[in-house]
Every structure is written in structure tokens, then in C-alpha cells.
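For this depiction, one protein chain was excluded, whereas all remaining protein chains were kept in their positions.
On to subunit A.
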Amino acid sequence: MDIIDRRSNPHGKNLENRRRALGRARDAVQKAVRDAVANGKIREVGEGKAVAIPAEALHEPGFHRVFTQGARHIVLTGNHEFSRGDKLRRPPSGGGGAGGGAGQAGTEGGGEDAYRFLLSRDEFLDLFFDDLELPDLVKREIATTETTAPSRAGLSNDGSPSQLDLGRTMRYSMARRIGLGRPKPAELEEIEARIVALEDIRPLSAEALDELEILRERRSALRQRLTRIPWIDPVDLRYRRFAHMPKPSTRAVMFCLMDVSGSMTERMKDLAKQFFLLLHVFLEKRYKTLDVVFIRHAETAEEVDEDAFFHDPRTGGTVVSTALEEMISVQRARYPAQQWNIYVAQASDGDNSPSDTPRTVSLLEEGILPIVQYYAYIEVTGTGAIIRGETDLWQAYRGVAEKNPHLAIRQVSDRREIFPVFRELFARKPTGEGSHA
């Protein structure tokens, strides 16, 4: 008998098979991912999750008989009430197969209607974004090419002389000299001077002769040591090292603008939040560096952190242009348009004080649209939204959107509509020319 410990053998024998199964059911997987997101569990997107693939997509056919009519016998266990001749109602489970149909399923075994695959975060997001593309990404071709820049990365023992780190090298040299006990040149000079002095004395006393002998010996020892232990040794040399680090060639900033005035209910904010989250996940995938700026506004606008953005209620009227002004000032201060891809997502219920709307439009058209990659405006509507028709803001934005393809506007009234809207906004366009009416 042998006992073999196989626990340390390579694990994950079935990764390849799993990959193939996912590949085979790609369409179904994609749909499952879409559903998973549409059902509002966006927060979990970051963690990877299980998707259910309908068994249909991975069906393995074979010849097998099914009982549909005729007579057959079935033996069951656990009888404690029947006698011969009893008649039982057929179980309702459908058709002629009834009672024993289940019996056959038992022998067949695999009665699953869906297979669940646990996807890692990357797998999930890859599938999620597979058929999406950021608008106008083509314009910035650098998005895909990675540039590198030399950056200081410690010290090394070799390098070109121009990179010699003198301070470091001397420190090592001194440490070595002290460590190995290299005599100081001054000490040698002193002894040599004494020797010269003694040599000049004549006649030489016996003690002086002895001293001379000792000093000569000492001198030769010191000389030897001085030559053996150099002032600077190759081991002391230190060069500055540079590593080529990938430079984040694409940086993006996402401005989240939201109306937090009294008319925005929690539900509406929640809808808006889902949109922001989705956009965030999406941009995070595409850009190495992604900053998010939250700007909320009622009568006035301010930059806040995420928590306050979503949870801190405000009251008062609505002046949208304040948010746009705030956004422009933040952008000017921190995110120069030449270095950053700028995305703006604005959520509102469409209310604005009438006098402010012209100013909003002009800010948008002149100050913002020229510098941003994309501006998405979603209008979240309450339950009675349909009757309300078009809001002021909607009308105003629509006029701008007709002239500017990278301003997208949509109305959303239910969380289920979030994802379709998102998809539509960012759908891959065959020409790279972004436009939606």
C-alpha cells in the first residue's frame, strides 16, 4: 500500500474547462451579466459575482426515451396507508409523465435549469464592457498606447559615470575605510618626519636606534596597508538607478453633478446614484487614473465628498448654473483640459428657476462642452412624470444636444431603465462618430 500526499499538486485543473464552458455560452453569459447589472446590484460589480447561465446554452443532447403513454409499473417506498386496489389521483406535475416522470428524472440525475458560474471581478467587467466603448475614444489614440518615463528607483552598483551618486559613494567608501582600519595619511607623514629626524642625529644612541628600527617597520606596514586599502574601491560605487515606469497616459476626471434641492426625492437620488456608479465602474476600467468630483447644488453649489453628496439632504430652490460654474472653476484649478479627459454626468429632476436657464445654456455651450469628452444628462422623474411632460431644463438641453453630439440626454423613471440608458449612451458606434438625437 502506498500513501501519497497530493495536496500540494497543482490545483485548478478545471480552469481551462471552465473557460471553455464560459466561451461556449458567451452570449448567455453576456446576457446574464447584463441582467445582473440591470437588477440594480451595481455595488457588487466591484466584487465579481455569480451569473446563472441557462442550461439550454450548455445542453448536451443524447438519445433517450420518454414515457408519454401506455402502462408501466413504479415501486415506491414508505407505504403506510395504501392497500391493493387503492386508486390515487395523479400528481399534477404535468401530462402523461406524471407520477413516474419524476422517477426517471431521478435516474437521469442532471435536472438543472441553470448553471451558476462565479466570475471574478475582471471577468465580469470584461463581459460587461465588451460591447461598450467610450465615445470619441478614437480621437485620443494615446488611450491604448502606454508611454513610459524614467523614474528614480533606488541605487545600483553599476551604471554610467554620469549617474554616479557621489555622496552615497563617499559614504560607503568612508565606512569601508573605517571598517578596515585604513591608516590616516597624516599618521604616516608624522612617522616619516620622525624617521627623517632620527636619521639626521649622529651618533645615534642605542635607544634611538631601536626606535628607528621600530618606526621603519611601522612605516612599511602603514605604507603597505595604505596601498592595499584604496581610498575608493569599486565596491563603494553607487549609481542612481532609473526604471522605466509606465506613465498613466490617460487620466480622466468624472464630475458628478446633482440637484439636491427639496424636489429631489430619495428615490430619485437613488436612481441618479446608480447612473453615477455605473459610469464610475466604466471609466475606472478604461483609465488608469480616475478622479471623481462630486458637486451638488440647490440654490448654490459646492464640492462635497461622496457621502454628503448622496446622503445629506438640502432644501431650497434650484439654480443649475451655480453647479456648472463650480465645475468650471474646479476644472480650471485642478484638471487642465490638455492633460485630463473630462466627463460630466449630471442628474436632476429638471427643475430650474426660469431666469437661470439661459445662463445655464450659455455656460454649457461655451464653457463646458468644448473641453469635455462627454456630457451625460439624465433626468430622473418621479412617478407622475409622464403627465409633466418636458421640463424647462430638458427643453433647454435638448436644443444644445442637437448641435453637440457629445451631450447626451435621457429620461429615467425606474431603476430597470438605468442600464439600457447607460448602454445606449455609450453604445459602440461603428463610425466612432457619436450622435444620438
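Here, a residue touches a chain if its C-beta (ideal position, glycine included) is under 8 Å from a C-beta of that chain, and two chains touch if they have at least 3 such contacts; residues count from 1.
Note that contacts and distances are computed from a predicted model.
Asker: Which choice in "Electron transfer flavoprotein subunit alpha", "SpoVR family protein", "Na+/H+ antiporter subunit G" or "Spore germination protein" gives the name that UniProt lists for the one chain left out?
Answerer: Record says "SpoVR family protein".
Asker: Which residue numbers on subunit A touch the omitted chain?
Answerer: Looking at subunit A, the ones touching the missing chain are residues 1-7, 9, 11-14, 16-24, 50, 58-80, 82-90, 96, 98-100, 102-103, 105-107, 110, 112, 115-118.
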